[in-house]
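So the structure is just underneath, and the comments pick up after that.
Only one protein chain is missing; all other protein chains are in place.
Let's turn to chain A:
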Amino acid sequence: MAQAASKKGTPEEVHKVIMVGSGGVGKSAITLQFMYDEFVEDYEPTKADSYRKKVTLDGKEVSVDILDTAGQEDYAAIRDNYFRTGEGFMCVFSLTDADSFTALEELKDQIFRVKSMVKIPLILVANKVDLEAQRKVSDTVLQEKAKLWGVPYIETSARTKFNVDKAFFELLREIKRGKETQNGTQRPKTGSGRKKIKCTIL
């Protein structure tokens, strides 16, 4: 029957996704398709918007926090803070805009600098695949970039919702995997720490 949402129970797992990319590549459109299955034609530059959605990832219910960011930011340092909080990054560019593809390089460097980690869950998203005729970035170039970065890539269309969910789930799995390996290395530490405290109490 109806259940009171227990806030005291085990806190549900939350994965924090940051949408990264130049202005107008479709970060918000991808987010809104994933969130609400809707496509908004009108373009309005985003400042920063947050969303939360519950999804079932490999049989387990998890929450996804999505931070949809501004493509045009006057000072890159402003991004530092939210890059810092992000656990996975969706690096979006538009297949119809070669500059947006190039611009990702700098953003990726900033992410790595801020996170100061070797392996960061990140997915390269080539949006607007529905506009095939206006394509400016070839498949080979894209492949090469993904290979160079050592990240998966995916072609999406926010307009048709093609591969949108797939992109998110792929990234979520990356995040999950990343957390598991992290926990795997950290757990012995924390576990022993806890035990120690318990011991003291006992």
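Keep in mind that, in the parts below, a residue touches a chain if its C-beta (ideal position, glycine included) is under 8 Å from a C-beta of that chain, and two chains touch if they have at least 3 such contacts; residues count from 1.
Note that contacts and distances are computed from a predicted model.
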* Absent chain [UniProt protein name; select from "Eukaryotic translation initiation factor 3 subunit G", "Exocyst complex component 1", "Trans-2,3-enoyl-CoA reductase-like" or "Dolichol-phosphate mannosyltransferase subunit 3"] -> "Exocyst complex component 1"
* **Hidden-chain contact residue, picked from the options A:Phe39, A:Tyr82 or A:Phe112** => A:Tyr82
* Asked: Which residue from A:Val25, A:Val114, A:Val129 or A:Leu171 sits in contact with the chain not drawn here?
  -> A:Val114
* **Residue ranges of chain A at the interface with the undisplayed chain** => 1-5, 7, 14, 35-36, 38, 47-52, 65, 67, 69-70, 74-78, 80-85, 114
